[in-house]
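Take a look at the following structure, please.
Missing here: one protein chain of the complex. Every other protein chain is in place.
Entry: chain A
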Amino acid sequence: MRVTLFDYGAGNLHSLAKALATAPGVEVRVQEDPSRALDTDVLVLPGVGAFGAAAARLEPGRDKMRQALEDGLPCLGICLGMQLMFDTSDEGGGWGLGFFRGQVTKLRSRRVPHIGWNSVEEDTALKSAKLGSVYYAHSFVCRAEEPGVVVGWTTHEEDRFPAAVRRGKVLGVQFHPEKSSAAGVRFVQAFLEEVRT
């Protein structure tokens, strides 16, 4: 199974690539071109960087990528990658994929960024891997307009926000599974297993 990381040039892909590669029969690739990244069995939108810069890198292939997701291409978006699945962000200009409806806004908390391990409530993201404590490092969150897509919530101070959103084989998570130790790696493996069939 070919798993392709769309690299918007921001940061650390090593841990994520290695976490994906722990699943059986997976061949991980990194692709900087958003259109070419679609020639794959599973697309992964990684989690480091700023929305504006990433949206600019996405722009030339945005419509194609959105269509590919609508047509059933499995996709895992992590942190910023999840935010890119939504319409727009207060963090920066440009357009996300708009696969999920809603805006990305700053956390309504005193302590921002939200850094550290937090729990996921009402977790229904995957059948075979349950989330306990997961690692977060972000200042912005996705305000999903369709409540049905939210498959897990996390609370930071007074702000309760979507920890995970899912429609079909497209899953976005605000936390970093590749930084959430053994449970996070199992979550990544379980996602690949679930979308494979």
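Keep this in mind: a contact is a pair of C-beta atoms (placed from the backbone, for glycine too) under 8 Å apart; a residue touches a chain by one contact, two chains touch by 3 or more; residues count from 1.
By definition in this document, contacts and distances are computed from a predicted model.
One chain of the complex is hidden; its UniProt record names it "Imidazole glycerol phosphate synthase subunit HisF", one of "Phenylacetate-coenzyme A ligase", "ABC transporter ATP-binding protein", "Imidazole glycerol phosphate synthase subunit HisF" or "ABC-2 type transport system permease protein".
Within the whole complex, the absent chain has one touching residue among A:R57, A:H138 or A:R166, and that is A:H138.
In the full complex, chain A touches the omitted chain through residues 10-12, 14-15, 18-19, 48-50, 110-119, 133, 135, 137-139, 155-156, 176, 178-182, 184-185.
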